[in-house]
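Mind looking over this structure? Questions follow.
Right, subunit A next:
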Amino acid sequence: MASARPVLEAPEISRVLTRIAHEVLERNRGADDLVLLGIPTRGTHLARRVAERLVAAEPGAGPLEQLVGSLDVTMHRDDLRRNPVRALGRTSLPPGGVDDCVVVLVDDVLFSGRTVRAALDALSDLGRPRAVRLAVLVDRGHRQLPIRADHVGKNLPTAAEESVRVMLEEVDGRDAVLISGPDDAPEPAPEPAREQAPGAADEEGAR
Partner candidate 1 sequence: MRHLLSAADLSREDALELLDVAEEMAATQAREIKKLPTLRGRTVVNLFFEDSTRTRISFEAAAKRLSADVITFSAKGSSVSKGESLKDTALTLQAMGADAVVLRHSASGAAHRLAHAGWSGVGVLNAGDGTHEHPTQALLDAFTLRRRLAERAGGDPARVLEGARVAVVGDVLHSRVARSNVLLLETLGADVVLVAPPTLLPVGVGTWPCRTSWDLDAVLPDVDAVMVLRVQRERMGGGGFFPSAQEYTRRFGLDGRRLRLLPDHALVMHPGPMNRGLEISAEAADSPRSTIVEQVANGVAVRMAALYLLLAGEDAA
Partner candidate 2 sequence: MSTTDTPAPTGAAGDGAVPPVLVRRARLLGGEETDLLLAGGRVARTGPGGSLEAPDGARVVEAAGLVALPGLVDLHTHLREPGREDAETVRTGSRAAALGGFTAVHAMANTDPVADTAGVVEQVWRLGREVGLVDVRPVGAVTVGLAGERLAELGAMATSAARVRVFSDDGRCVHDPVLMRRALEYVRSVDGVVAQHAQDPRLTEGAQMHEGVVSSVLGLRGWPAVAEEAVIARDVLLADHVGSRLHVCHVSTAGSVEILRWAKARGVDVTAEVTPHHLLLTDELVRGYDPVYKVNPPLRTRADVEALREAVADGTVDVVATDHAPHPVEDKDCEWAAAAMGMTGLETALSVVQEALVETGLLGWADVARVLSSAPARIGRLEDHGRPLAEGEPAHLVLVDPAARRPVTPEQHATQGRNSPYRGMELPGRVVATVLRGRPVVLDGALVGDEPAGAPGAS
């Protein structure tokens, strides 16, 4: 993938996540009633990293297990019939659940907005949060639904045919955000990845 061009490397990703953690704290005026739910696969790891930073920055926050969870949206997706059947990710909520909490959904890339739409539906089956916010590492535009992020690591103007790929240490062995043109051969993904066709109703290039 010679022409896949890095737009964020490990140190920037780290800085961005720290900033998002601070923004979330500031917006929420502290860590009270705060729950971070990552959307599997990479959103889960990002949520955990943000939560770690949050605990470090806010002495009153924590423990981590009460602050962070994961929310699989597969069963709420509207594109199931367009793709081969996929394994389910994990959904795990903090012990206190989400009722009356401020839930911050965390994902790697915001694209069409359909994953977030599915996440909002999935969330409403789990309880009734006081408010729901959205944090993403990259917003690449091309929304198909009226959805916007509250916290954005990096706004990345892209062409619709381009593909954005987030790699994380926990899954991919390194931290990076790569962008590649439509002509680039896709790099084999380390785990089952959904190839992103131009205009695909999907946020991530790979999970």
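Just so it is clear, a contact is a pair of C-beta atoms (placed from the backbone, for glycine too) under 8 Å apart; a residue touches a chain by one contact, two chains touch by 3 or more; residues count from 1.
As a selection rule, all candidates are chains of the complex that A comes from, given by their letters.
This structure is a prediction, so every number in the text was calculated from the model and none was measured.
Put simply, of 1 or 2, the chain that touches subunit A in this complex is 1.
The residues of subunit A lying in touch with candidate 1 in their complex are 72, 74-76, 80-91, 121, 125-126.
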